[in-house]
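Complex shown without one protein chain; remaining protein chains in place.
What follows is chain A.
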Amino acid sequence: MSAAAHTAFCGWSQVVSPAMIRQCLKCRVPVLQQSTRAYSIFPTPLDSEEKEMLHRIVRVDHAGEYGANRIYAGQMAVLGRSKSGPLIQEMWDQEKKHLQKFNEILSENRVRPTALLPLWNIAGFALGASTALLGKEGAMACTVAVEESISEHYNSQIRALMEKDPERYTELLQVIKEFRDDEMEHHDTGLEHDAEMVPGYWLMKNVIQLGCKAAIYVSQRI
């Protein structure tokens, strides 16, 4: 993404000042240089504890966004052609952006992705599809449950980072806060669209949230 932006920038700035031309010279560097750009999400870990903590955070968030992506894919597979199709598609697109961001953070900082990704692939799709089979209300209820879990999870991460050192983790906190706000928006959208009307809402919500908690616990470690 940034490479394309760089080359576009280069072409345009051929005529302009030396400062811009100098920046242009940097464009020839291949994409691998992403890790040395000035703005970086992560501070370099001071010791192995911090590294472990940061890696876990990124690993589980990456797994979460991956799972959410698959859940929406499952919902779309069932409800894609119905009235709620565009709504689900819009939420799915936002999750795709989140996943892309975490992919970048993961690869730049050499964090190991969770080994359970294939499991979340299947489980997410199955969850999305099966709740969507209960109709639009079912899909919305699933969305509400999952987004509530994810928001709670992001909030606890934000709290943990703020407790440690808010200044050091500014960029990371910013990203997590932004994503948490998006997830809360999805949660509210779900509620607006009759999530609570589905039969067995309370049961479904709690089962899904329990599953999410287990997934989060496991993805941090494995």
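In the analysis below, a contact is a pair of C-beta atoms (placed from the backbone, for glycine too) under 8 Å apart; a residue touches a chain by one contact, two chains touch by 3 or more; residues count from 1.
The criterion applied here is as follows: contacts and distances are computed from a predicted model.
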Note = Among "Very-long-chain (3R)-3-hydroxyacyl-CoA dehydratase", "Protein MAK16", "Plasma membrane iron permease" or "Ubiquinone biosynthesis protein", UniProt's protein name for the complex chain that is not shown is "Ubiquinone biosynthesis protein"
Query = Taking the entire complex into account, which one of A:A115, A:L133 or A:M162 touches the absent chain?
reply = A:A115
Inquiry  = Of the residues A:I41, A:V60 or A:L106, I need the one that contacts the missing chain.
reply    = A:L106
Ask   = For chain A, which residues touch the unseen chain?
value = 28-30, 32-33, 47-48, 62, 103, 106-108, 110, 112-113, 115, 117-118
